[in-house]
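Removed from the display is one protein chain of the complex; every other protein chain stays in position.
Chain naming follows the written order as A and B, and within any one chain the residues start at number 1.
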Amino acid sequence: MNTTTWLEYLLSFLILSGAVFTFIGSLGLARLRDFYTRLHGPTKATTLGLGSLLIASALYFSTRSTGISLHEVLVTFFLFITAPVSAHLLAKAALHLKLPSLATTPEETSQTHKKTNAPSEESH
Amino acid sequence: MRRLLPHPLLTLALASLWLLLTNSIAPGQIVLGLVLGWGIPFLTRRICPEKVQIHKPLTLLHFIGVVLMDIVLANLTVARLILGRPQSLRPAFVVLPLTLTSDIAISLLANTITLTPGTLSALLSPDRKTLLIHALDVDDSDTLVATIKQRYERPLKEIFEAC
Partner (left out) sequence: MLNIAILIAFALVAAAVALNFWRLLRGPSTLDRILALDTLYVNTIALLVLLGIHLSSAIYFEVALLIALVGFVGTVALCKYLLRGDIIE
């Protein structure tokens, strides 16, 4: 009986912190002032937010049903790999399109521009 | 041996991926997973990327631990910055000179930088010598570069590129 309440506290904590981090990530998306800083919120906060939600789900189903349930790990793993990749691509596209930034973009962007502007009739 | 089993690590990874996907460890599923893990690399060996060698497995485990801790810290840092006043942020672009050369090490470093405190890898220069990083709140860019080099680049170099 004691372990069940302990588990319930742990699950509630994981679910709440996951939801709070997810919310803060989206708040960053809505609140910050230029594209590059906005990029930070969702990529970081959603990985931990969704990560702890998925850990809570794995714990819940492992203790509830007959066997251990680990397939949530798969989604977590996948998101941890893909979130940085899509953030990197978004940042690269933003540099390519020369989006306005609060920070000074280095002159290096002009170099890579030459390389990446392969056939593009409609690049916006 | 080399021809029959081109990527032993990939085989194990694919087999465990299959077991996670089916969510069971029945003997039949293990066999099926191993067959898939052997068959897929074998059939795609012509288009497979370069072979990955892990020189120091223990350093890799330690590195994973450090990164997981840093992800939690990163989230707390970014949460604090987002909830604070947006006007007080000091975003900056920082150029990180790379000493890594292999594909896997560079991509892992870029991913780690994105997942850890207040930094985001934005652009790899075409000659693969520098990585452009966007940081959310910077005090001193030199310290940031030194931290990244010492904390993430050095272990990655030890793991994937034998010294």
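As a working rule, a contact is a pair of C-beta atoms (placed from the backbone, for glycine too) under 8 Å apart; a residue touches a chain by one contact, two chains touch by 3 or more.
Quick caveat: nothing in here was measured; it's all calculated off a predicted structure.
Colleague: Even though one chain is hidden, which residues of chain A still touch it in the full complex?
Modeller: Within chain A, the residues that touch the unshown chain are 5, 8-9, 11-12, 15-16, 18-20, 22-23, 25-27, 29-30, 35, 38-39, 42, 46, 49-50, 53-54, 56-57, 60-61, 64-65, 69, 71-72, 74-75, 78-79, 82-83, 85-86, 89-90, 92-94, 96-97, 99, 116, 118-124.
Definition applied: only the chains that are shown with their structure count from here on.
Colleague: Using mean CA coordinates as chain centres, what's the chain A-chain B distance in Å?
Modeller: Centre separation, chain A to chain B: 15 Å.
Colleague: Going by the contact rule at the top, pick out the chain A residues touching chain B in the complex.
Modeller: Listed in rising order, the residues of chain A that touch chain B are 21, 24-25, 27-28, 31-34, 36-37, 39-41, 43-45, 47-49, 67, 69-71, 73-74, 80-81, 83-85, 87-88, 91-92, 94-95, 101-106, 108-109, 111-112, 115.
Colleague: Which residues, counting only chain B, touch chain A once they are in their complex?
Modeller: By the definition above, chain B touches chain A via 17, 20-21, 23-24, 71-72, 74-75, 78-79, 81-83, 86, 89, 91-93, 95, 110-111, 114-115, 118, 120-123, 125-126, 130, 132, 134, 136.
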